[in-house]
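Missing here: one protein chain of the complex. Every other protein chain is in place.
Chain lettering (A and B) follows the sequence in which the chains are written, and residue indices restart at 1 in each chain.
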Amino acid sequence: MKKKIVVLGGSFGGLTAVLEIKRLLRDQADITLISKERDFVFLPSLPWLIMGSRQARDITLKIEDILGPRAISFSCSTVTGIEPDRLKVITDNGDYPYDYLVISTGPHLSCDEIPGLGPEGGHTLCTFTLEYAQKSRQAWLRLLEEPGPVVLGSTQMASCFGPYYELAFEMDHELRRRKMRHKVPITYLTSEPYVGHMGIGGLGKSRRFLEDEFAERDIKIVTNQSIDEITPDEIRLAGGQALHFKLAMLAPPFKGVAGVAELGNPRGFIPADEHYRHPQHPNIYTVGVAMAMAPAESTPIPTGVPKTGSMTVKMAKAAAANIAADIRNQPPLPAKPLDVICLMDMGKTAALMIADPILPPRQRSCLKKALWAKWAKIQFEKYFLWKMLHGYTNLP
Amino acid sequence: MKKKIVVLGGSFGGLTAVLEIKRLLRDQADITLISKERDFVFLPSLPWLIMGSRQARDITLKIEDILGPRAISFSCSTVTGIEPDRLKVITDNGDYPYDYLVISTGPHLSCDEIPGLGPEGGHTLCTFTLEYAQKSRQAWLRLLEEPGPVVLGSTQMASCFGPYYELAFEMDHELRRRKMRHKVPITYLTSEPYVGHMGIGGLGKSRRFLEDEFAERDIKIVTNQSIDEITPDEIRLAGGQALHFKLAMLAPPFKGVAGVAELGNPRGFIPADEHYRHPQHPNIYTVGVAMAMAPAESTPIPTGVPKTGSMTVKMAKAAAANIAADIRNQPPLPAKPLDVICLMDMGKTAALMIADPILPPRQRSCLKKALWAKWAKIQFEKYFLWKMLHGYTNLP
Partner (left out) sequence: MKKKIVVLGGSFGGLTAVLEIKRLLRDQADITLISKERDFVFLPSLPWLIMGSRQARDITLKIEDILGPRAISFSCSTVTGIEPDRLKVITDNGDYPYDYLVISTGPHLSCDEIPGLGPEGGHTLCTFTLEYAQKSRQAWLRLLEEPGPVVLGSTQMASCFGPYYELAFEMDHELRRRKMRHKVPITYLTSEPYVGHMGIGGLGKSRRFLEDEFAERDIKIVTNQSIDEITPDEIRLAGGQALHFKLAMLAPPFKGVAGVAELGNPRGFIPADEHYRHPQHPNIYTVGVAMAMAPAESTPIPTGVPKTGSMTVKMAKAAAANIAADIRNQPPLPAKPLDVICLMDMGKTAALMIADPILPPRQRSCLKKALWAKWAKIQFEKYFLWKMLHGYTNLP
């Protein structure tokens, strides 16, 4: 009898998992992807959408267009619970029994933890969904009309820093182009102990590199901060200091998604062994942001390890391979430590970052500013979207 | 009837103001410049005079030689008071009635605020007048005979830092040329919170730049200091530390000049709107160091915003244009934020600095070390003196 494989999440992790399982198992499995979104959004391009160089349609694919031609079922539903003992996923559209489950539900943006935070009812914006990015786009357009102080960065418990570095560079660049940079003080505010920490304990000379690049661009740095409260025009820090803003974009604290959180740790992140298997439920795999990962080092203000799209894709491939192996009664593949390759936009240039493994000490690390990195970033987006639409997972 | 225009001060601001008013109004105005000095001194070259590469005559013009041929009256007098209600300037040579007044009296070097400070009765020297620079020249020659520790920098409330950075570089360079650098420890002591702050909140990478350049030259850095007292061979800091010296050159606290101070704030600096007009007396204009300017940010030890010759010239031109406009019953010209371009001597090289506007955030900032900057600095001095002698104010 065919194995029932259910995958939760329609972004990098979930789509890679179903495509890869299909590639490995062909018709030996009955595969369903459950996502509350109908679209796949290439999240790394959201800063560009905010800056106006991308439209939503440029970076969006219909999940149905990807899965339909490949005979993978798609259910647009919200998961409300998992019953690991009864091997069932509960959703608002009914239950889904499974033999194997892959959880790739990403983060819950836990804005409630800080009064005044977030784009829903709060006073700050963020990048993490298409909808929020579109709101941010509107706020940015308003700021260009009525310039004032901008604050970008991350709250305590955030575990994604890159887009806010990118926005600092991109906004600086755009404001200079418009000859109005002197009307917009930009502050990078973060829970990181120093700029360039990025939740991974820094990367080579990243601290000095970003201090210098920000200094050259008059971007003020406020590090190692915990936020108490946000009013319509002020960010109040735990230390008593307050930052005035006209536009604030802050990565909120991350948690696991509600429907799967009870399988996880107190913040709802799901534990996994080196094969991405749940320690108590070996037929449940977790990849991407949903997975619990211990930080490189404890920081004075708590920060989390970021999981980029490229990391999530690697985890999803490993989980898919391990499921295929398990179905064929083979042992899981040898575990490989995760590495990360990342291209950070810097306005008119960009930086290549390689951390291998992701946390120090590393066999290999690289941080290089180069114009070709900007071109590589632009081209990779198109390449990845083409690859995803055509269901390729193992091209270079 | 011709308008009476009185201008106080015979340096960058005063001379530019009278020449520019003359250019704009020709014979429609009766213009008088009052200065207690008979000579214009190109103050930016005083460090070179101290080092021996300039004589007083190289950098001095007779004010009479500038104003005489252009039918501008000159009175060599000391202003003792202003009576804004009676439209009169009081001097030791009698009263001068005015319709418009331009105050460009520069700083009062307030050495009395720190016991032992200053070239008159105290134990430290400075650069701000030809006489003081000549005293410093003698002290430097003595130091070359009997080498010992040198301290250069700025006291609390100083608002001119550049010349002391230049002297540090120039003395280091000269001592190495003479193969005696190892006999002269050099310390840069300052009220700035960090080197490169310069009273303007830093300029791009200026902090790291100067830290590195000083480190390479074995120039010790002591920042964020307030001075309690100066003895014949020691500078006693508020924190208890004492710096031994054989030669000390320190920018003293700045105040407004006594004769005009009552129009100003508690430190005697005169308030002005964006058109350089006194808020209560719209026919009184103020330019240059005499004008009150709020700092970029409050620093732990109080520092002021420097006003360079190039800034003062720009202010004087704007004030002149606004006076001409007012006489013609036109509104003042649109206000432009001040920018600054500066060439800092570094011994065998130099640095170009651009801050536009002068205080952050800036649309444009630049800090570049280059040999051509040294040549540009040398050439600019000659060009400016030629231009001033011939009464040109609006050449490039």
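Points to keep in mind about this one:
The rule we apply is simple: a residue touches a chain if its C-beta (ideal position, glycine included) is under 8 Å from a C-beta of that chain, and two chains touch if they have at least 3 such contacts.
Model, not experiment: these values are computed from the prediction.
Listed residues B:38, B:142 or B:182: the one in touch with the omitted chain is B:182. Residue A:204 is the one among A:81, A:115, A:204 or A:391 that touches the chain missing from this view.
Against the chain not shown here, chain A presents residues 202, 204-205, 207-208, 337, 356-357, 360-365. The set of chain B residues touching the chain not shown comprises 176, 179-186, 211-212, 215-216, 218.
Please note the rule applied: only the chains that are shown with their structure count from here on.
Taking each chain's centre as the mean of its C-alpha atoms, chain A lies 53 Å from chain B.
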